[in-house]
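Here the complex is missing one protein chain, while the rest keep their positions.
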Amino acid sequence: MKANVTITLKKGVLDPQGKAIEHALGGLGFDGVNEVRQGKLIEIDLEGDDVDAAQAQIEAMCAKLLANPVIEDYAISIIE
Amino acid sequence: MKANVTITLKKGVLDPQGKAIEHALGGLGFDGVNEVRQGKLIEIDLEGDDVDAAQAQIEAMCAKLLANPVIEDYAISIIE
Amino acid sequence: MSGGITTETIVTPEIVAEHGLTEGEYETVLDIMGRAPNITELGIFSVMWSEHCSYKSSRVWLKTLPTTGAQVIQGPGENAGVVDIGDGQAAVFKIESHNHPSYIEPYQGAATGVGGIMRDVFTMGARPIANLNALRFGEPSNAKTRHLVDGVVSGIGGYGNCMGVPTVGGEVNFHPSYNGNCLVNAMTVGLADADRIFLSKASGIGNPVVYVGSKTGRDGIHGATMASAEFSEATEEKRPTVQVGDPFTEKLLLEACLELMATDAIVSIQDMGAAGLTSSSVEMADKGGVGIRLDLEQVPMRETGMIPYELMLSESQERMLMVLKPGHEDQARAIFDKWELDFAVIGEVTDSGSLHLTWHGSTVAEIPVSPLVEASPMYERPWEETPAQPALDPATVPETGTISEVLSRLLATPDLSSRRWIWEQYDHYVRGETMQIPGGDAAVVRVPGTNKALAMTVDCSPRYVFADPETGGAQAVVECWRNMVATGAKPLALTNNMNFGNPERPRIMGQFVGAVKGMTKASRALDFPVVSGNVSLYNETAGTAILPTPVIGGVGLLQDSTRMAALGFKGAGQSIYVLGETTGWLGQSLYLREIHDREEGTPPPVDVELEAKHGAFILGQIASGQLDTCHDVSDGGLAVALAEMAMAGSIGATISLPDDASPLGFAFGEDQARYILVVTDGEALEAAANEAGVTLSLIGKTGGEMLIFGDESPISIEELKTGYEGWLPTFMSGS
Partner (left out) sequence: MRAAIIVFPGTNREKDIADALERASGVRPSFVWHRDTELPDLDLIVVPGGFSYGDYLRCGAMAGNSPVMRVVAERAAKGVRILGVCNGFQVLTETGLLPGALMQNAGLKFLCKQVGLRVERDDTLFSSAMTKGDVIHVPVAHNEGNYFADDDTLARLEDTGRVLFRYAEADGSVTETANINGSRNNIAGILNDAGTVLGMMPHPENATDPSQRRIDGTGLFKSVVESLQ
């Protein structure tokens, strides 16, 4: 089973990387960019096909390792 | 309009980060992890509401700046 | 599969051509094999005989370089050179280019270049203690330049910082000739016990051949042939696979290898660099005069469906090949397990004299090793001397402004401005032994547990080499030498990175030949032999070659690092002297290029005997404790050197101008064999100079917060710093 975890900076936490991309896009002549934020994508290929079990397991992974709750939020989507 | 761009390493390109996460998950007792790959998520907030125009503009951003076509693939999804 | 190649692919003339072998070369292959090679064998010939691995255009000339000396433990031919630094210790060092990959993917190209050169050094049993890098980029106004600088610098830092090896020095030039071909040359210096140097020579029939490190993927297949072909718009389009570096794995590999080397298990060891498993196994077998059998299905693989052709040609990073003593497998495996690295016995040393490859029990290639190496092509390419440039007539150079005005402008130019923006991205303190950080003449890194230190630097003035290859080649050597001398270190030996255009063009080949001749002359006169090096040819885009760039990397020894000189002014009221003759040589000077927009004239002559004499004098003064402030004079001449000393110490100076010479020639001429010396006791220095028979002139005194030339209006150090420190960050910020 495949799952995607996206990890994004919490609202209110500054994202200089996103700001830099925003700035660079402006410099390249791309107009109308209101905001850019950068996060992480973690693609996980898991054994088994029990969606609920997978969801629970990935929750645990996020809580333990993948995300830092002080600064990050995460979202899990099971793909197949 | 909001769009998400995910940038992932091309198939076959070494992903040291993904490999290290995979290994660490194993060490924490998470079994059944076949593979982990790490990529980037870029969230873009654009002016306007023409989906096709946005799609085209983000394509151009990816080609010019956001992704490095030598080693990376990208995917765009318009959220709203 | 690469380009549709399978193990069954039939070798046709087209396929041969695609592998970069000429008809003549293919004839030799047929002779050696006594039959047509299969595709795996063809791949092996192709990478072994590429310019990158075979040095076919350069070998005849490289052989003429001086490579011996009492200090040399290991000259060219191994993974790195080795010199004696006393007390049973040795310095191990080499420089290597990663030019083409860095142009295609600057971060990963530069990072893997750094990773590769560090492997060369720790393969020899040395712990890397410092990294340096020599970089060349296109003109700042070129659209790609900023992106390349940014990526290359972060890549170098990203890899070296993670490895915990300080990056302590380097050089950077900008010039339009590099617009389509940046140069990224990385140097590593390591430290080993002189009697614990590891070599690649395989021996012991039946001994296990062991693979350690990362798994093999389809990385950079044909990278070695790419590094040997001219760049075109098309190659940029094709975007060949670039390897991704994994400095974390290399750090583990370093520690695991050093741990294993402390035992008695290793017969020989070789890193897998360009042409990976092929060149490492062939080299080990050839040096030992033995055969090697590899059971390729045993190779740790990262991807599914890999075939022998790919396994042999892959350039995946962070891998090593070793021959172990029999019965030491378990001991070795335990160490690699501890560091969580792959470890696999993949074959054995044989008496067949062949490289014998099997795949699940059947033979997929069998090539006699010695002919594969010995018969590798060697060309005496036709060459043509660079026509002598007309000497610059000083009368045609108008005096534009005062020294102070010109100086302020020059310090804020791309080639003379501060590199701080770069080296602040490199960890230059890690390991705690850095005695001189970047920004001086040479970096100085102490040998742990001793008072000794190694000085190191990389240098080349490509504009001189272009105008007169022989003088330019010699100048690169003497400047490198002077930079170490200025810290008080006795230069020991050099490594070189020959970056040139297409050697099939006689004019380019002539540049190469000229540079080698000049380097030879200087290196011999200074007892400063060549112990390692690297050649990068075909640095051309659309028929335009780079400036010829023979980068010289030097290592020197300071017996007592508490007696070290540095370039910053240390106090007020000290006397400033120039050692050496100042004639005001403006031909090929940066002053002429930057202020008058003229790249003209002949470069300053190099007098190697005089360099030796002046160097000996400086070393004597520093060793005796008389001199602790010293700077060599090079790019930008006296005024720039003085400004660098003033800015480094945040102390000004008053300089008197000669009344019989052009002030601008005096200030900005680039005469060689010169140093600036600053002392409290001028009389003692003058007496010593008299005795030594060297030319010493008092030119001024330190003090204040201004730099004052003759009766010109003073210029503040702060103002000079603003321009000097400002150019690169401003350029990089894109504003």
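We just call them A, B and C in the order they show up, numbering each chain from 1.
We adopt the following convention: contacts are C-beta pairs under 8 Å (C-beta built on N, C-alpha and C of every residue); 3 or more make two chains touch, one makes a residue touch a chain.
Owing to the predicted nature of the structure, the values given are computational and were not obtained by experimental measurement.
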Which of these, A:V13, A:L28, A:A53 or A:A75, touches the one chain of the complex that we don't see? A:V13
Using the definition of touch stated at the top, determine which of C:T434, C:N499 or C:T549 touches the missing chain. C:T434
Of the residues C:Q71, C:N161 or C:N496, I need the one that contacts the missing chain. C:N161
Footprint of the hidden chain on chain C, which residues? 154, 157-158, 161-164, 246-249, 251-252, 339-340, 423-432, 434-435, 448, 561-562
State which residues belonging to chain B touch the missing partner chain. 16-17, 20-21, 24, 27-28, 38
Going by the touch rule given at the top, which residues of chain A touch the chain that is not shown? 13-14, 16-17, 20, 64-66, 68, 70-71
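The working rule: only the chains that are shown with their structure count from here on.
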Find the geometric centre of each of chain A and chain B from their Cα atoms only, then give the gap between the two centres in Å, rounded to an integer. 9
Hey, how far is the Cα centre of chain A from the one of chain C, in Å? 41
Which whole number of Å gives the spacing of the CA centres of chain B and chain C? 36
Check each residue of chain A and list the ones that touch at least two other chains. none
Could you say which residues in chain C touch two or more other chains, in rising order? none
Please output the residues of chain B touching chain C within their complex, sorted ascending. 9, 12-16, 20, 23, 68-71
Complex contact set, residues of chain B against chain A: 6-8, 18, 21, 24-25, 28, 30-48, 57, 60-61, 64-66
Which of the residues in chain C end up touching chain B in this complex? 104-105, 108, 214, 217-219, 239, 241-246, 248-249, 302-303, 316-317, 340
